[in-house]
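Report on one structure; see the data block that follows.
A single protein chain has been omitted from the complex, and every remaining protein chain is retained in its original position.
Chain naming follows the written order as A, B and C, and within any one chain the residues start at number 1.
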Amino acid sequence: MKFLDRFFERSSRHVASTTSRRNFLSKLGSLMVVGTAMPVLLPIDRTAKALAAESPSAGDPGDPNSCDYWRYCSVDGFLCSCCGGSVTSCPPGTEVSQVTWIGTCRNPADGLDYIISYNDCCGKHSCGQCACTRNDSEEPMYRPFNNNDINWCLGAKANVYNCTVAVIRGVATG
Amino acid sequence: MKFLDRFFERSSRHVASTTSRRNFLSKLGSLMVVGTAMPVLLPIDRTAKALAAESPSAGDPGDPNSCDYWRYCSVDGFLCSCCGGSVTSCPPGTEVSQVTWIGTCRNPADGLDYIISYNDCCGKHSCGQCACTRNDSEEPMYRPFNNNDINWCLGAKANVYNCTVAVIRGVATG
Amino acid sequence: MPLSKFAAGLLALGSALIPPSLYAALPTETVGQAELPFPPSPHRSYLIDFEFDNMVATRVVVVDPDRQKVLGMLSTGGAAPAVLAHDQKTVYTADIFFSRYVRGTRTDVLTAWDTRTLSPSWEVEIPAKRASTLTEKYALSMSGDDRFVYVYNFTPSQTITVVDTQARKVASEVNINGCILAYPIGDRRFASLCGSGDLQVTTLDDNGKVSDRTTSKFFDPEQEKLVERAIHLGDTFYFVTTEGVIHGVDFSGAKPRILPTWSLTTEQEKKDGWAPGGWQLMAIAPRLNRLYVLMHPDHERHKWEDPSTIIWAFDLKTHKKVGTLEAPNLIWSLNATNDDAPLLLGTNIEGGLETFDLKTGKHLHTMEGVSKTPTLILNH
Partner (left out) sequence: MPLSKFAAGLLALGSALIPPSLYAALPTETVGQAELPFPPSPHRSYLIDFEFDNMVATRVVVVDPDRQKVLGMLSTGGAAPAVLAHDQKTVYTADIFFSRYVRGTRTDVLTAWDTRTLSPSWEVEIPAKRASTLTEKYALSMSGDDRFVYVYNFTPSQTITVVDTQARKVASEVNINGCILAYPIGDRRFASLCGSGDLQVTTLDDNGKVSDRTTSKFFDPEQEKLVERAIHLGDTFYFVTTEGVIHGVDFSGAKPRILPTWSLTTEQEKKDGWAPGGWQLMAIAPRLNRLYVLMHPDHERHKWEDPSTIIWAFDLKTHKKVGTLEAPNLIWSLNATNDDAPLLLGTNIEGGLETFDLKTGKHLHTMEGVSKTPTLILNH
């Protein structure tokens, strides 16, 4: 099981790097958890009922406080679930940026590719917890809405970055 | 030579703590290098000619980039000699605070106790290099001019702390 | 939505390492906004983070030590001190802002934060004199009825700015030259500790102006060094000397009543080198009536602010040592919670939080890396 070996090796490297907040590697190590991801901004299905995922379930497996969680396949920053928020909620006193960028991540439970928006929570400075960088579906900056090197707090009252949520916006209908 | 053993043990602990900038211990570890120190503010002899010490000499032994250097016996902060300044000079673009606190350190070369002023250099934020804390001649805050837990940039245009110099102001004529 | 549609979409992506799922596709979501419950859990902790490597943009980290969870943070200016109102609704910070962060125009404000939303409710500009020191407890304090906030100023002239939280304006600036800090007493008084060894007590009227002032001899600064970072239970404050002698003062009467001193150490322990040390080196658990002190086994005079892994517990009535707690990491500052099942909290020198259950004396866990340079812990 070469794949699994690599998976766990990368996971533990990740843990080592993020438990030491100062370790810049947390910004820099990329992680591939499972499957591939599509870089292109796909049409978003908004018909399903909005619902915030707060805890793992059979259909949404994994630990939202871990960089390995499937939705974080293209996150770059601090995980709001470690900062007083959740996977889909900003921490108290921060403002969600409505302008954001979009990634595509595969859910290992159903094998589907989901459109994920990585909204930044803004108006307090760097949370500093659970730094996580994964560039699975990232594009260069000339495609800004597929780029995670931008501080997306530009859509908030103050463009000061605190952390990032990962919100399901629909299924990639390819 | 129990004294020397302890000296080197403490020195290496110090090196370990300050080479890792993030290590909070650098703020917290105290070091005793040699001799004792006087806590009381003693009269200052200003008759000798002003001269800035920039490099070690037989009469002023030690490494100004090391927390072990005798003049640093009561410093608490970042050493300006590691920040673009020197033992007695502020780094480029920072302003020396004229209001300061006074410690007393013994020079191992001549066995004399010197009055040292620990002037803070101000107007840029924390240098972050060579964190050094030694409380040999420190008094509680109700004796502010013998206390190093105060940001002495209060005497500068902006009370933003960058680093600290250690300047000979005279010999303790105690 | 029919499952076949998703399967088709999946096939269209040209990759099917994992077979189509038996679950329905996850629904779309919206972004929420976390709020904290009121009243706060009695264990909620506020870690004042000095951010020593920055000291301009600083923070207070809010933590639930039971769940080992970060609840949020306050962004403060210039290593602001903080104080919790007794009604548990508000945290105050005394911030310093510069228009160009390290230069330009200075603006000092008292910021009132809502403990539920961790957002600023209001702010008031205060004299640009706030003391800039390693954060300590009585550099910012408040009256027992939450009406007035006391801000310690050091320029190096020493004054206290009295802020009226009802009128949301500065009520007065009180000269305390030669003395430091504002140890709050009851609703309208605060004490300051003087370089002469005196205690100065200032009484305010209902407008926040000085109505009375007394000075009492407290200790002899030529004979001993009293750590100014005291701890209080009601109107009684406990100071400790660098050698481990407790000086208590009961401020509940008209004049301060100096209590008999007592030693943390026996003669033998003292000979063995035991003495207190640390930053906020004492804590009190009121429901247990116990005092906790960071202790060193290898005391020397320059170690009085050094961290330690060892904490001694004392009964405040009998002054007897009743236990020893030991942390896996060096602790610099302590605080205890005020409830019936109290925790002792300690900030370790790596920025982590150590938690002890005070009923059992057991070390429960370390929350690693929860802050950068925590100088102080506050609890409701």
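Just so it is clear, a residue touches a chain if its C-beta (ideal position, glycine included) is under 8 Å from a C-beta of that chain, and two chains touch if they have at least 3 such contacts.
These numbers come from a predicted model, not from an experiment.
In the whole complex the chain that is left out makes contact with A, B, C.
Shown as candidates are A:68, A:110 or A:138; the residue that touches the absent chain is A:138. Of the listed residues C:48, C:102, C:176 or C:311, the one in contact with the hidden chain in the full complex is C:102.
Touching residues on chain B toward the chain that is not drawn are 19-21, 34-36, 38, 44-53, 58-60, 82-86, 88-94, 96, 106-114, 119, 123-125, 127-129, 160, 162, 165, 167-174.
Across the interface with the omitted chain, chain C contributes residues 51, 53-54, 56-57, 75, 77, 95, 97, 99-103, 107, 109, 120, 372. In the full complex, chain A makes contact with the omitted chain through residues 21-25, 27-30, 32, 37, 99, 123-126, 128, 131, 133-136, 138-145, 149-151, 153-154, 157-161.
In the analysis below, only the chains that are shown with their structure count from here on.
Shown for chain C are the residues in touch with two or more other chains, namely 351, 372.
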